[in-house]
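These notes concern the structure reproduced below.
The other protein chains are all here in position, but one chain of the complex has been omitted.
Labels A and B are assigned to the chains in the order they are written; within every chain, residues are numbered from 1.
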Amino acid sequence: MKNNSVKTIVAIGIGAALFFVLGRFVAIPSPVPNTNISTQYGLLAFMCALFGPIAGALIGLIGHALIDFSYGWGIWWSWVVASAVFGILMGLVSRRLHLADGEFGKKDIVTFNLFQLAAHAIAWGIVAPVLDIVMYAEPANKVFLQGAVGGLANIVTTAVIGTLLCVAYAKARPKKGSLKEER
Amino acid sequence: MSEEIIRFEHFGFQYNAQSSPTLFDINLTVRRGEKVLIAGPSGCGKSTLAHCINGLIPFSYRGERTGSLTIAGKTADALGLFGISRHVGTVLQDSDGQFIGLTVAEDIAFALENDCVADPELHERVKRTAGLVGIDTHLAHAPEDLSGGQKQRVALAGVMVEDVDLLLFDEPLANLDPATGKAAIELIDDLQRQTGAAVVIIEHRLEDALHRDVDRVVLMGGGRILADMPPDELLSGALLTENGIREPLYITALRYAGVEITPDMAPRSIEAMRLDEDAKRKVRDWFQALPESAPMEEQSAQLEAEGLRFSYAPGEREALKGVSLTLRRGELAAIVGTNGAGKSTFSKVVCGFEIQQAGTLRLDGADLNGLSIKERADHIGYVMQNPNQMISQVMIFDEVALGLRTRNVPEDEIRERVQEALQICGLWPFRNWPVSALSFGQKKRVTIASILVLKPEIIILDEPTAGQDYRHYTEIMEFLLSLNRRGYTIVMITHDMHLMLEYARRALVFSGGRLIADAPCAEVLTDPEVIARASLKETSLYALALRCGISDGRGFVRRFIAYEREVARA
Partner (left out) sequence: MRNIFNYVDRPSPIHRLTGATKLVCLLLWSFAAMLTYDTRLLAVLPVLSLGMFMLSRIRLKDVSFMLGFTVVFMVLNNVLVFLFAPQHGVSLYGTRHKLFSLGGNYVVTAEQLFYHLNLVLKYLATIPIVLLFVCTTNPSEFAASLNRIGVKYSVACAVALALRYIPDIQREYHDISRAQQARGIEMSRKQSLVKRLRSAGAILIPLILSSMDRIETISNAMSLRGFGKNKKRTWYMGRRFTAADFAAMAFCALLLAASLWLNRVNGGRFWNPFQ
């Protein structure tokens, strides 16, 4: 096994831990009383852009499952799977970006956001509600509305936090061949 | 006993991302049973050399190698990373990053699990190795229940479980309190004697690392090996100070007194050192000729804490058990003590990050109770140990301006205040740079500037010099001293006894959630009882004074510091 794949595995573990901590403890009050905006999808989108679809899927799957376990309401499989699907789809953007090399320009911001828009739309607009209907026989209008509200909130958080993270990360990366001294 | 484990010959290395080589013409041999200390300032190439020894170069960090390197007689490429890890066990500096298992036992077992060692051998070997490093009574503990020293022991067991030929330690003293660091050096020495493995220690804190004998010290600078000789020889010359490594304090004192250091005096430690009557007399004369340092002027009280009590969760052990102390205006104080002694907790309560369950805090006589974190920050600034944990903006100017923008200060006033803060911190020329272009030490200054800009009266810094070599350390401390002269009250939380002795006027010693001493530093570091309770280390200056027949050891330490300040300033 090359060190690169060890790094991906560690990224999955740490990514899932971050996803968990953000999901459980970083609550931003939303405009709707008593509801919070989940910041963890901004993080997930960033990790996807950096580490690709497999890591993205597993971070979403493990992180979301751990959150559900810690609340004790079991595994709401349909939404856990939707998080994983978002990870896969969003991870596809990694092939079009060179985030690890510190590149994230205006064009990349657009690409990143187009991908997250599509990935959230599919994950929460289709996958989660359809699974809710198939697995739990829940009423269609309820689950599609839930999916739409959740998806929309996730799109907003990802657009702000995900983009901020990518920009900050790219800026913090040393550019190829530009270093003169160690560290 | 002369089997070669590591052999570098005309070895050089250049990282792919860099425009010039990091290592040049390295020739170094380490044999079985040898103990080698590698010292050098930041950027001298010592970490890169360590990566070459443990195989992270070339397997994790890419670059171009020249010359040859063999490990146990084979090249790195022939062995592969896993082959190298059978010969070389590495204890990394970051003991949390190295602690992979959920419990002590699992972490020690990690290498064996990867080797498919099955039960009962697996449990057997974990238990045996844990016993070897003295952590066998904590096998089921989670990392957050362990002290820094215990985590390091686990890391050591985690590599020793494989019976390696060479143990490589990357800055083993960096995160330990003085007494624990001393114990770590003793443990490394004992294990080496028991197992006969070679030991390579990378460390710039020379005096502490030399607490037990080493065979050779390798001094690095600018990517080259500048010296490879027994410590007695190296300490006799001037190479160390010329290359930004601090020599042991007792050696400095002897030089000030006009004693010439020679290898046959065995200067490697104050205990081993041979001092003849002539040398002792010179030290005594030097001491008597120095003026007694002036007593401190008592300033008016600024921050008063009274009976502070705090625990992180109801029913949990109290982290503060009734702490009362007074900070005086314009003073420079150090807070010291072991991990978990309550020093960080105290600072957090002062800043309002945590709220005490009992006791009061008064600033200039006004109760701080009820003030929010943000409101307290207008008076008391807190600088975290790792600047990367504070920096959130891309550009330096924006980072420093952040606290003002959130306070809705008008933009032209922001410009003015940021400019002033950046100028004080020597960062004005970089105002339009991205933060990422700065060195670690400069980033630290950015975080200090981002606190200064709020114009607090008191600044609390958590380990201001952690991970810095002597030159950067001096730079940061001189900078803090200059702030102090501008009237800021400065409080440093630190494990570094030199730092405290040299720069702080007063030491606040915490132990087990209580303040056990509040006295001038020279007094604290010569008080055996306080030293033992707070896990500190007696300064070697004191031992030197006693050996030279100076009964007022405390006065000797005080005058030395005063003298050195003058010499350093001059």
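Points worth noting:
Please note the rule applied: a residue touches a chain if its C-beta (ideal position, glycine included) is under 8 Å from a C-beta of that chain, and two chains touch if they have at least 3 such contacts.
These figures come from a predicted structure and were not determined experimentally.
Touching the missing chain, out of A:Leu92, A:Val130, A:Ala148 or A:Leu164, is residue A:Leu164. Listed residues A:Ala11, A:Ala49, A:Met90 or A:Ala123: the one in touch with the omitted chain is A:Ala11. Interface residues of chain B with the unshown chain, by the touch rule above, are 54-56, 59-60, 81-82, 85, 89-90, 92, 94, 96-103, 105-106, 109-119, 122-123, 126, 142-144, 158-159, 162, 348, 351-353, 373-374, 376-377, 381-382, 384, 386, 388-393, 402-403, 405-407, 450, 454.
Although one chain is not shown, part of chain A still touches it, namely residues 1, 3, 5-7, 9-14, 16-18, 20-22, 24-26, 28-31, 37, 39, 42-43, 46, 58, 62-63, 66, 69-75, 77, 135-142, 145-146, 156-157, 160-161, 164-165, 168-169, 172.
In the analysis below, only the chains that are shown with their structure count from here on.
The touching residues of chain B, counted against chain A in their complex, run 15-20, 22, 42-43, 45, 47-48, 59-60, 81, 392, 394, 434-436, 439-440. Within the complex, the chain A residues that touch chain B are 2-3, 167-168, 171-174, 176-183.
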